[in-house]
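Worksheet: one structure, shown below.
The other protein chains are all here in position, but one chain of the complex has been omitted.
Think of it as A, B and C in the order they're written, each chain with its own count starting at 1.
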Amino acid sequence: MALTEQPVIPDAPPAWISILKMLWRDKFAFCAALFLLLMILCAVFGPALLEGVATKQNLRGRNSPPFDFSQPWVMWLGGDALGRPLLARIIVAAQNTLMVATGAVICSMILGTTLGLIAGYSSKWASQVIMRLADVIMSFPSLLLAVIVLYMLAPSVGNLIVVLAITRIPVYLRTSRAEVLEVRERMFVQAAQVMGASTRRIVFRHILPVVFPTLVTIATLDFAFVMLAESSLSFLGIGIQPPEITWGLMVSQGRPYLTTAWWLSFWPGLAIILTTLSLNLLSNWMRTALDPVQRWRLDTPRKK
Amino acid sequence: MDSTRVGCGRHGIGGSRGAIAGGLKWEETMPFKIGRTFAALLASTIAGQAYAQDAVTVVLSEELENVEPCMAAKSNIGRVILQNVSETLTELVPGEGLQPRLATAWEDKGNGTWSFTLRDGVTFSDGSTFDAADVVFSLERNKSDKFVCETGAKYYGGMELTTNIVDDLTVEITSNPPQPILPLLMSTLAVLPSEANADAFVDQPVGTGPYSFDEYARGEYIKLSARDDYWGEAPTVKSATYVFRSESAVRAAMVAAGEADIAPNIALQDATNPETDYSYPNSETVYMRLDLNTAPLDDVRVRQAMNYAVDKEAFVGTILADGTLLATGMTPPSTIGYNHDLTPYSYDLEKAKELLAAAAADGVPVDAEITVIGRLENFANVTETMEALTSMWQEAGLNIKLQMVETAEWNEYYSKPFAESGGPIVVEAMHDNANGDPVFSMFNKYASEGVQSGVTDTKLDGMIAEATAATGDERESLWKDTFAYVFNDLVADVFLWHMVGFTRVNERLDFEPSIKTNSELQLSQIKFK
Amino acid sequence: MNSFLGKRAIASAISLVGLIILVFFLSRLTGDPTDLYLPVDASLESRERFREINGLNDPLYVQFFRYMGDLVQFDFGMSIRRAEPALDAVLSAFMWTLQLALITMSLVTVSAIVLGSLAAFHVGGFFDRIATFFSLIGASAPDFWVAIVAIVVFSVTLGWVPTSGTGTLWHWILPIGVLFIRPFGLIVQIVRGSMITALSSAYVKTARAKGVKNRPIIFVHALRNAMLPVITVIGDQAAALLNGAVVVETIFGFPGVGKLMIDSILQRDFTVVLAAIFVTAVAIFVMNILIDILYAVLDPRIRY
Partner (left out) sequence: MAEHLLEVRGLTVDFHTARGVVHAVRDVSWHLDRGECLAILGESGSGKSVSASAVMNLIDCPPGEIVSGEILFGGQDVLKMSDEARRQLNGKRIAMIFQDPLSHLNPVYTVGFQIEEMLTAHDTPKEQARARCMELLERVGIPDFRNKIDSYPHQFSGGQRQRIMIAMALALKPDILIADEPTTALDVTVQAQILALLEELQAETGMGLLLITHDLGVVAEVADRVVVMNSGQIVEAGSAADVYRSPKHPYTKKLIGAVPGSGEMAAPLDTGIKPMLEINRLTKHFGAFVALESASLTVLPGETVAIVGESGSGKSTLAKTLLRLEDATSGEALYQGRDLVTIDARELFALRREIQMVFQDPTQSLNPRMSVYDIVSEAFAIHPEILPKARWKDRVRGLLEQVGLEAGHMHRYPHQFSGGQRQRIAIARALALEPKLIVCDEAVSALDVSVQSQVIDLLTKLQQEMGLSYLFIAHDLPLVRDFAHRVVVMQGGRIVEQGPVAEIFDNPRKDYTRNLMAASLDPDPEVQAERRRAKRRMQEELA
């Protein structure tokens, strides 16, 4: 009854349960999440368990075809050009691959968001400097950056993260700045100002939490992008170098054999595709789940 | 026009643009039904390109940075220019030795002076006549200080050449110190007309060869066409187009699809069709250069162990092509002085371990980290090769770290002054000597002063100097001794393989690639079936 | 409007100068080109002479001021590798890339908008799921891998199109097709998201109350409103193409600026690298300004 005011809506179940429920509603996203979980497990435990197997070469048994189930299970996806088991290598490579992508995404997100918040909520002058910086980074070819960093330092996972992180900064910078410009005009920010809240408090307590979901959505997409960028660098020969392995490097190394031994680049390629696809699906789901206007699509059983 | 044989006629990048352009004809010959309307739409804009019977297309792995004849010692430039556009005085023919080309005869006058008799009635493609002045001009131009010429640097460094024009068709060349293989060196000198720009690279080379240089559309193609007024036999191939694709799979596919006729340098795994794919020793030798001045590589037992630990046989027929030879020296077997008595180190892991243990017992730091520098894209499968080698050495108990680097960085390690790294360094390298004489290799690789030498050994310096100055059988036996000394006594390197190259040739051509295909590709030798 | 353009031009010029300075010094950190140009056997004297001829012996700041002095007169210097003016080399390559990018982005824009709009209109339906899934797969695959598979399938096996190169329009099909996939997948998603918002807006409700047919509701009422975020992404993707169709250009032997750039970077042909970055950066800045103008054209509320 409106006159007595509507009763308070009951407490929602704990956040993680409702998230799981929403995830279950979107079967694509659910499978994607499962797959990603599996990949994370591979990344965490793979190298410790399979490092030795994955580097054991057998030149005379190179390029052995997949689906030969008489072999040990690590050979079920076939062997690579040095006769090393592909399945084991994919599992081991998950660590580097995910580490590069996660590292790059997190670094660029933190740096870009910080710069974006400053640009959006400080003097015009600082904002101009930061935006020009973003322009410069954006038009700075990532290839050159890769060559510079990898020439001066070694082509290690850490340095690759640096290269990829720098190139992705502008994405977060521009997004967070645009969002800040919008959010800072909202009334709850004014309300905080009226209470005497400091700039730092307003930025970190009021603006950042509102901007954050958008950034996380972008980060998910970017994760996929960074993985592909990493593989492109490997293709051009300026990415990570053996004996380190990533999926991108495996695809790149298997590429000469596409016509004769397709499995060399197919399986790691599939791993990349499935992972990025999962991330994209999850990001789509998140966009819906985080949007109060669209969320009902995940809350209710589908009618048709 | 012959579209049936090649299968896919309309894509041909054959030299002459077909006279019958226009949509109707094009649509009729279109063998596949991919949307007639689309075809009709495109038809008006596509110039009908068709195979000309006497035109060939060659697909190269890298673009030419320039088309300067004096840079023709670089294999990618030489393959297009040498003996097609620009000719040399002499020519080294595989299996036949040094043959006349622009010079018909040569004679040693003693004291380092050689007299060359030039061919009469030769004209350049710009119409001017070839004479002794052109030879002198070309030689002088190579030493210009306005630009740096590869030929000059590669073959004439360290000696002074003076010339004397006897008459229009006779020229004397004197070298100081005397150079017994001067006629062989002349097989690398591309002759330009004396009217050419003496101070800068030419972008429209003019030569005496059977083809004139028509056009270089950067990034797209180079076109050559046969000259009517060539002094020699008129070639069968009337025109040639060179295109550039960096992917071996694409190059192979182009020949398979009929878009190209010759694809030199395809990778082992792309050479799947015995009908079209020719393998041949390509004069490249792969070796690991050891740094003899840094522990533990300064101990001969460690170097021997590194040799014993590598199962070289295992690579052949797997990562590397069948027919790849195990190497015992820096130059391919066709070179004079090649020492056939040397046998490659066998694969003996136990022996390697023993040698290391013995060295360790004497206080050699065998467990120091050794950095192996590999050069990316050096040859097909180089990365796999390096990975495999690394793990073999690791198995022997050496502490090896592999680092694959791009060419610019690799150079820092390979050529003096060597990059400071603190630790022992092993550099993977591939050396090409198709010129038949070890002199082109030995000084730089082994003399104390050599730019890529990891060795400082006075005895070896003396042997190299002696062999360089000798002639005939003496030269051959001196080189033989030198090879043996490097291989057995010094164990200066880990010699790996003399490589095999693959070239895919369209079945319509009557052409067999040879050891020289790597650095030159004479269109006039190509015939049609 | 004019003052806006002026401000943007000045900001772009500042970024450009910053970019040139940064690239100039950073690229010199990647080593000396001498060894790359001279044969491995070249003597120390000839190396010295090469450095002398190309001005590599001067202190870096002298080289820099000399370069900037020339640049003011629009002289980008000579390419060491190609023995021609660096700007000529870049411009001819850039024209190829520009055409490639223009054609690809036009196709992407039209098809992604149609598909994304229809998916948004049938949101949650079968068509939407299929369109989303496949566009995401497209956006998830490493492009060099797709390129080689495409050559193997469409050129070698089926013989429909030429493998690579330039010449006829047929030669453009594969490179464009491969370049098409990733931006298409991404933009379909953006269009879809943006259109879902637009289609649930109040003015679309008005249009439905007016009895406007579905097609004009989607493509007249909702689309124009949904275009702003889409244009931003299209701009980003076009910039990415201008800057880095490297992989596709390399595989298909397409003489574009991306391939020129990577070759020049690996060959340390600094003048060409700088000229290439200059030209692409100018192109990107011009495009960004055009996009801002397009905003104003599409949305009359935006005035500068």
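Everything below uses one rule, namely that a residue touches a chain if its C-beta (ideal position, glycine included) is under 8 Å from a C-beta of that chain, and two chains touch if they have at least 3 such contacts.
It should be emphasised that the depicted structure is a prediction, and the values quoted were computed from it without experimental measurement.
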| item | value |
| --- | --- |
| Chain not shown, its touching partners among those shown | A, C |
| From A:His206, A:Arg255 or A:Arg287, residue that would touch the chain that is not displayed | A:His206 |
| Residue touching the undisplayed chain, where the options are C:Gly6, C:Gly55, C:Gly69 or C:Pro216 | C:Pro216 |
| Touching residues on chain A - with respect to the absent chain | 1-3, 5-6, 8-9, 11-12, 186-188, 190-198, 201, 205-206, 209-210, 292, 295-297, 299-300, 303 |
| Contact set of chain C toward the excluded chain (per top definition) | 200-203, 205-213, 216, 220-221, 224-225, 298-301 |
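What we mean here is this: only the chains that are shown with their structure count from here on.
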| item | value |
| --- | --- |
| Centroid comparison with chain B (C-alpha atoms), farthest chain | A |
| Chain occupying the most central position, where position means C-alpha average | C |
| Between chain A and chain C, centroid-to-centroid distance (C-alpha), Å | 22 |
| Chain A residues counted as touching two or more neighbouring chains | 147, 151, 238, 255, 258-259 |
| Multi-chain contact sites of chain C, meaning residues that touch two or more partners | 30-31, 148, 152, 156, 250, 266 |
| Chain A residues touching chain B - in the complex, by the definition given at the top | 55, 57, 59-60, 62, 81-82, 147, 151, 154-155, 237-238, 241-243, 253, 255-261 |
| Chain C-touching residues of chain B, taken from the complex the two chains share | 7-8, 10-11, 13, 31-32, 34, 42, 45-47, 49, 63, 65-66, 68, 73-74, 145-148, 150, 152-154, 157-158, 200-201, 203, 218-220, 243-247, 249-250, 253-254, 256-257, 259, 406-409, 411-412, 414-416, 440, 444, 451-452 |
| Of chain A, residues touching chain C in the complex | 28, 128, 131-133, 135-136, 138-145, 147-148, 151-152, 224, 228, 231-232, 235-236, 238, 248, 251-252, 255, 258-259, 265, 269, 272-274, 276-277, 280-281, 284, 287, 293-294, 297, 302, 304 |
